[in-house]
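In this view, the complex is presented without one of its protein chains, the others remaining in place.
Chain naming follows the written order as A, B, C and D, and within any one chain the residues start at number 1.
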Amino acid sequence: MRKTIEKNAQLLALFAVACTALIAFVNFLTQDKIIEQEQQQLISTLSSIIEPSSHDNSISQTCIILEDEQLGELPQKAYLATNNNSPVAAAITTTAPDGYNGNIFLLVAINFDGTLSGVRAIKHQETPGLGDKVELRKSQWILSFNGKKILDENDHRWAVAKDGGMFDQFTGATITPRAVVNAVKRTTNYFNQHKAELFNTAPNCSENAEIK
Amino acid sequence: MESVIERIDKGLFWKFHGGIHPPQMKFLTSDKPILQLPLPEKLVIPIQQHIGEAGEVIVNVGDDVVKGQPLTRSTLPISVPIHAPTSGKITAIENATIAHPSGLEELCIKLIPDGKDTWCERTICPEYQQLSKAEIIEKICNAGISGMGGAGFPTHIKVGTTAQINYLIINASECEPYITADDLLIKEHSSAILDGINILDHLLEPAFILIGIEDNKPEAIKALQNATQGIDKIKVCVLPTQYPVGGEKQLIMALTGTEVPSGVLPTSLGIVMQNIATCFAIADAVIHDTPLIKRVVTVSGQALEKPQNVWALLGTPVEFLLNECGYPQQEKKHIIMGGPMMGFSLPNNQVPIVKTTNCILAPSEAEIPNDNQEVECIRCGQCAEVCPSQLLPQELQWSAKAKDHQQLDTLNLFDCIECGACAYVCPSHIPLVHYYRVAKAEIRQQQLLDLKAEKAKVRFEARKLRLEREKLAREAKHKKAAEARKARMNSGTPEANNEKSAVAAALARVKAKKAQASAEPTNSANPSDDASSEKKSQVAAAIARAKAKKLAAKDNNSIAEKPPAEINPVIIDEKIEEKQTLDPAEAKKAKIAAAIEKAKAKKLTTEAKSSTSSEIKTETVTAPSPADAKKAKIAAAVAKAKAKKQQAEQKKEIQLSANEDITSSIKDEPIAEAVTDKKARIAAAVAKAKAKKQQTESK
Amino acid sequence: MKLSDEYKELTWQGLWKNNPGLVQLLGLCPLLAVTSTVTNALGLGLATMFVLICSNATVSAIQQWVPKEIRIPIFVLIIAAFVTCVQLLMNAFTYGLYQSLGIFLPLIVTNCAIIGRAEAYASKNPLKQASFDGFMMGLGFLLVLIVLGGIREILGQGTLFDGADLLLGEWASVLRVEVFQLDNQFLLAILPPGAFIAMGFLIAAKNKIDAKLAEKAPKKANVEIERVRVNFDS
Amino acid sequence: MAYWIASSPHNHLQSKTSALMRLVIYATIPGILTQWYFFGWGNIIHISLAIATALLTEFTVLSLREKKVSEQLFDGSAILTAVLLGISLPALAPWWISVIGSIFAIAIVKQLYGGIGLNPFNPAMAGYVMLLISFPVQMTSWQPPLELMSVPLDFINTLSVIFTNFTYDGYSVEQLRTHIDGHTMATPLDTVKTNLTLGLTITESMNNIVIGEYVGIGWQSLNLAFLIGGVFLLFKKAIPLVTPLSFLGSLFVCSFIAFLISPDSNASTLFHWFNGACMLGAFFILTDPVSGATSIKGRIIFGALAGFLVFIIRKFGGYPDAVAFAVLLCNMSAPLIDQYTRPRTYGHK
Partner (left out) sequence: MSIIIAILVIGVIGLFFGALLGFASIKFKVEGDPLAEQLDALLPQTQCGQCGYPGCKPYAEAVANGEAINKCAPGGDDTIKKIADLMGVEVQPLDGNHETDNTPKVAFIIEEDCIGCTKCIQACPVDAIIGATKQMHTVIIDECTGCDLCVAPCPVDCIEMRPINQTTRNWQWDLNSIPVVQLDATSQEKEV
């Protein structure tokens, strides 16, 4: 009996060690590449909403953590773009809590002057075919934010058309665009209020910067 | 119990689940008196007309019987006799279609009435109270009374119960459409029925007697009320008309509010139920000593010109009744025995009336159309709503179609009383009851098969064990014998030398015999000459004879027939005689027992005699006493069986030598031919067997 | 059996007769979840195939040293190791696809097709055959994935090979075929219920073809069977 | 001359499945007429389209399955499915919506499971749900009642909209849906749900023009008409009483409790009863025997569960109306309900 137990234990341990070693080996081979890939992904997203030529720093590296109720679920991150150490734009992650079907995670890029540089929906669970038009893959709607500016804190134009605003809702759905518009508006307001201090904060994100 | 009676006195009853209200159709026959019919031309009396076992036939073909004479004798407790319904001659006792849904044939006694209607001797006994209970029960049994409501359970068993009876329920509800037999019987014979009820009261001593009757028979209710006036014990309970209130369990529920648990007889709840027609028969049997030979049958249906109730002798073919009631000739006939809800179609009009037949229904096409198209079940659940047993008919139906016996069991298939209410209401026209019947039959069959398989398994295992044991014993014996022989041979004694030479000689003899056997068939006629060779040739000859017989049967002028058939049978006959003289005391019936004994003996001897053929031979030859000789013969036969392949060749030789001139001792040729011949013979044997069958048929 | 026959049989078994997706119905979870486009299907299919070949080969190679009590844990270990490797590799080299496959990549570990083959075939057969079996089973699975992905992609989006660049690199974006332009996506095809329905139709089609084949196949002559005498052996 | 052999019982109640189906179809007529009165020709066109498609599909599948075509084709079940589907569609949905819906309902939901009697789901509702999740835009494009419409809609115009998306005069569906005050139309249920997410109270929502007095214009009468049809069926004993009763009762209890707890965020019971497909569901969908529970106890549970689910989904779910989803969920649980509500057989404990 003891012999069987010993034999089984040793064999299983041997295989366990061998398999783990194999994984470790592959991991060793790929880890640099993986980090590189993730960075690349982040950079490509960021560069799609902040013109790469407008700044000279590495925005994906210039990341700060934000804690403010206005941005929805905490903590959020801000990626800062500077040119010659003068602020150019910031990309802020934010959450629209009032989507039709839960939170909508957004990345909002705002130029230093308060105009919107670009908005992307990063993650959402909106109804397929209706609310999912916030995705750039499905609809161009999200691009309608480009170049828009908020005039004062209660700018009435910042609403969907149904509520008398300047943003079209898309066919069949009002809740999703309304939620997105509101979230972008809130974020821009936040940015306008805090932009000075944002650009004075030192980058404090952990190394593996990744957009949720 | 008192509350039950109080409720009944107030005219309140319990409600059982479900139930339906099919069109009554009783007006067709309910207002005409019961008709007395002339004697039919012939009667066909099935020997079993009730649940249980058939009795033993005690008359022979050609016997003259008188009216009321018993035709069978009950051999078991659960069996009742049948009686001659009129005087006449037994013309046949043979299979005929019986009153059963299957339309199968079973043993019936055919009686041609002589028209005299002579009664057998009867002893009228109006003072039944003076008889003991056992005597009355015996009278009921001897009168052949079984339940006349439908199931046909022998009445003497039901009334012979020793249990404490609270309620005797008399079932007069007659809930099936069309049937008015009980209704009319009550109207016309309420006093006789009361006598019957009193006899039952005397036997069972119940606390109360409840007569359950549906409210659609006002005249019968009145007749019963008049008859039972002044008897407090008897309550006439007028129930609302609803099918199937006449079901045993449903009636008990409706009257007493008691549910009979599944698989339990009402008797154990202190309830006994009897049909009203049975009461009448009991009165007839006990008081007038009249066995059950006739009954009221409702002959109804709109295809008939004059539907009415008739007094029909048991055994009367349906055709006779229908003709009496004016059944027109028509293309498609649909004759139902029983009511429209639970009756069964008859395959022909020669089916006889039996004790349980209360109705013959001949509906017109419009009345009961036969174009019902079954469509898929839509799970409407109406069937479950009407089921008096609170089953789930639609689920049962699926499981029945899927042959899911386990599920059928969980759904309590066997609690289905086959009343047909579910199929009646089914909008998809699914013959639900039929599916259940098939499923029930399958399950019963499966249970039998399982039992049989279990038994077979046990026997197989036992046999394997035995064979194993015998094999071991044989091996041990072989080993022992071989060792002993070896020891003796090695001892160098003269005996050992003798033995060696004996073995050698034996072997030589075997070889020689193979060659000689064919050359000496005539010699083998002398049994004392060489016992072993004689036996070999006997078996060979027997086989040859069998073959020859087939050949002969096929072709009478066969040449092969004569020599072996003449020479060898003599020997075989002698042998058989010899055996019989050995055991003259053994009766013919005990033969099988003897055979088993012999088989056992054989096994013993197999062990004893299975070493080598030489040993067998010596022993066989030296066996002096006849008893030993017998044993030895069996043993030898076994040994011979082993050598059968070789013998097959010998057999061939015998045949050949018999065909040709015996004296010509050609040995090589047949052996050489044997192999090719054998194949040919197998083919021939097949052909012969076929030919034989043909011949026996033509004969 | 000749060796080539054996390989033929393995091919036939893996691709058609005993197809892990259509017949064994193994690995339904990834099968149904990721086949919304051909690209996803191809990616997961290739990953599964790779793991299947590797695990079959390894299991076959080590069969003689593995006692039966710890057989399953060892198989699982091997499969998990290979899956993790694949995951790491895809993470490194096809990042987009890695993201779009999401949880279903690590879920290959629980794909019963893999452990099923390891247990049923690889652990009893030599290395070469086992690897080949892994290849064919993987290919069978891959084909089902692709067909299902194709059906769903066409019905749902009217395209084929949408996002092929995620798997195969930039050049592959030319592979994208716009079969027809839809005003509205047929969402059912993209959602999991549509996957079930499409899968049902695939299986039905396979059974129908089998039935047709069986009809066409010449009836085998009745061979008289050898009756075993229950008695003469004891 | 020959003898008939049949198994008992020999007589039979002269009712037929097809007659039952026909009765249910007749009972939808008041509802259809009301729909026509308030919303125009759209639904009648869709019903006709759905019936034609359903019959064609049924015919094709039955022929493929080598079944007796004539018998099953006209047993009324396919027509009933098509009628119920047609009733539930938005009046101005494009023509292919009803075609795809009835093909799916008949071919996949009904026939692939084995045809009439064997489908576990209500075909009409399964078809509706399939359409709803596949084509949410078209399936939520409800049209305002005729009296609130800015563009008059006659038969030709409706036909034109259904087949070409535009009226004769070139108005699109979108334009048609925009009613007098310039707001796009949604059903009362949808309006209330949207308003709730905007933080409005129920009372404020009730002031919306489409809702009218407490319940939606048209919708109230429509539900009333289905209620009448349902009562007719009850009267004819074509459907069991307990299912609609327990459904409406359960919906009443749920919505009433919710209303008591928070009248601002919960609509009244009447609103729940007389909006959406409530009465249609109660009397025509849930009472479908094939996909429902069979025993009386089972039907009570079935109806109550449906009522509860309708409330839950209307309150918390992603889509404004919930009857179709609730019905499908209940269909799924019907076998389980049946399993646990088996009646006690006579003579068994």
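One rule holds for everything that comes next: a contact is a pair of C-beta atoms (placed from the backbone, for glycine too) under 8 Å apart; a residue touches a chain by one contact, two chains touch by 3 or more.
All values derive from a computational prediction rather than experimental measurement.
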Could you tell me which shown chains are touched by the chain that is not displayed? A, B, C, D
If I consider the whole complex, including the chain that's not displayed, which of B:64, B:374, B:454 or B:483 touches that chain? B:454
Candidates A:20, A:47 or A:83 - the one touching the absent chain: A:20
Interface with the unshown chain - residue positions in chain D: 1-7
Hidden partner sits against chain B at residues 98, 100-104, 106, 332, 347-350, 403, 434, 437-438, 441-442, 445, 448-449, 452-457, 459-460, 462-464, 539, 542-543, 546-547, 549, 575-576, 579, 591-592, 594-596, 598-599, 601-602, 633-634, 637-638, 641, 644, 685, 689
Applying the definition given at the start, please give the residues of chain C touching the unseen chain. 68-70, 73, 77, 220, 222-234
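To be clear about the criterion, only the chains that are shown with their structure count from here on.
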Using the touch rule from the top, work out which pair, C-D or A-D, shares more C-beta pairs. A-D
Separation of mean Cα positions, chain D and chain A [Å, integer]: 42
In whole angstrom, what separates the CA-based centres of chain B and chain C? 59
Counting only residues that touch at least 2 other chains, which ones in chain D make the list? 133-137
Shared-contact residues (touching 2 or more other chains) in chain B: none
Footprint of chain D on chain A - complex, ascending: 98, 100-101, 127-130, 162, 171-172, 174-175, 178
Touching chain B in the complex, chain D uses residues 1-13, 15-17, 19-20, 71-72, 75, 77, 114-118, 240, 289-290, 292, 294-296, 299, 338, 342-349
Which residues of chain C touch chain D in their complex? 184-189, 191, 193, 197, 200
